[in-house]
Every structure is written in C-alpha cells, then in structure tokens.
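Left out: one protein chain. Kept in place: all the others.
Let's turn to chain A:
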Amino acid sequence: MNEEVETSLLVIVLDTNPAQRLLRERTHNLTQCLESVIAFANSHLMLKSANRLAMLACHSRSTEFLFPPPPAAFGTQAAMLRQVDGQYELFTHVEKTIRQSLQQLLMRDTKSEPVGSACESLLAGALAMALCYIHRLEQDLSSGRNMNSRILVVTGSADSASQYMSYMNVFFTAQKQNVTLDVCSMEQDMSLLQQGCDITGGLYLRIPQLQGLLQYLLWVFLPEPPIRKKLVLPPPVKVDYRAACFCHRELIDIGFVCSVCLSIFCKFSPICTTCHTVFRSPGPLPIKPKKRKIKLN
C-alpha cells in the first residue's frame, strides 16, 4: 500500500483550576476527570501508530505542559519503563508522566501564595500555547507527510468576558492554520467557546452527567476531523453572531460603529467612550434647489 498515513495530533487542554464549582464541591471529581481523559488519550494513541498526543493543564496561576514532559522535571532520568500488568509501554508512559507532572504542578502551586479565591481559568492563553506547539510540530514534519491537528478543551469553568480579544485572536489563527477546536463543557454553556467551535468547524458539547465523561469523549471527540464527515455526530449549535453594544451590553440589530476604534454603540453619541474621538454630528441634509418648471405660454 502506497498510501501515506496521515498523522493525527491531539492536544488536550485540561482545566484544573481549583476555583471551578465542580472541584470546590468535591475534589474527587478531578481524579475522575483525569482518569477519563487519560483513558481517552490512550484510545487516541491506540487508533494509529502515527498518532501523536500532547496535554496541557490550565491551572490557576500558570499553564504547563503535562505531556510531553518538561525535561527539567525529570532531570536525566532514562525513560526505561518496565511493563506493568501487561499494559502496552506507551500507555504506561503516558499515564505515569501525566500523573507525575500534574502532581508536581499542584505541589508547586500549594507552596506559593494563593491567588484570590474567585479567579478564572485563562483558557485563551492555554489555547495560544497549544497553537504554538502545533505550529512547531507542523514545521518539523518531514516532507510528504500530512498531519491534521485538533485541540480538545475539557473545562468546568464559566464563560469569561475579559478574555474576548485573546479568544478571537486564537480562533482566527486556528482557522487559518486548519486546527479544529473541540470543546467539552462540564458546567455551563460558554458562548465564546461556542463561537470558536463554529469558526474552526469543531464540535461543542455540554455534558449533562459527569459520570459519563469518558463515554461522551469516546463517542463524540475521538474520530479525527477528516472522518467526521462520514459519521452522525451532535448537530452544531446555532451561534448568535449579533454584536452587543458597549453601553448596555444588549444584542442589537442596527448599531453605530466608530470608524477609529470599531466600538459598537446602539445610538448616536457625540464622543466615543473607548477612544475619545469627537464625532461630527450629522448636519441637516443638503436641500436640493427645486427645479423651476418652464411655463410654455
């Protein structure tokens, strides 16, 4: 068979922020999510030997790579793993590495001072890091090989409006680089991430029951993007792309846009609140001189 095997790269962004409602309620939820995600990651690697994996943890203070492991954490430890329970070595390696890296991340975090209790997860930054990693891997690809990449976000956070700019930059870059963005939301509907899935052609799913996380991941998010056309997956959510005006945050149909900073207002105002430019108020319409009818007497 001369067919080129296409590599599929999966980057998982796991939201481990302890301020999420799910984790504050019951800390065991994190262990459950982590086990489901690791099982999902191993299933992805099992599909094809050419498949690749990366995983990031988006924590309260920073975002770090869990897999491939940062070498500083392991020093010069040779990766000689013995088989445990007859499990395939690669899976053991993935599981052990992810658990160890996450453990070290959490321990490092508890030692330093706590950030405020209500701090949001900086998912946009984690997505930006994932895109840089994907970009590097695509550059290193040997010629003649293809790779399709996707990012899966597993999060229990609420929508965050303050990261709008970063989110939009990330979505447009992902669209241009042909990276699909999938989102698995465990808590509530996140309209910004829904827009991202729509822009990049990915899937958005809100899970009704946390116990079924692994089932939902395997059913919806395991097939790679070229195969998804042949499957029947949950239909895309209707995203409302209307803009919200900056003064009242209401969705509007017709608005006024400042030509300098592109901020949107629902009614005319003489000064733009964002960039403070003064607008020329629309003067009276020029009156056309009436044409005199020539009397034909």
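Please note the rule applied: a contact is a pair of C-beta atoms (placed from the backbone, for glycine too) under 8 Å apart; a residue touches a chain by one contact, two chains touch by 3 or more; residues count from 1.
We adopt the following convention: contacts and distances are computed from a predicted model.
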Hidden subunit of the complex - UniProt protein name among "Large ribosomal subunit protein bL21m", "Pyruvate dehydrogenase E1 component subunit beta", "Auxin-responsive protein" or "General transcription factor IIH subunit": "General transcription factor IIH subunit"
On chain A, residues whose C-beta touches the chain left out of the figure: 58, 61-63, 65, 68, 70-72, 115, 119, 122, 124-126, 128-129, 131-133, 135-136, 139, 161-166, 168-173, 176-177, 191, 195, 199, 238, 240-244, 246, 249, 251-265, 268-269, 272, 274, 277-280
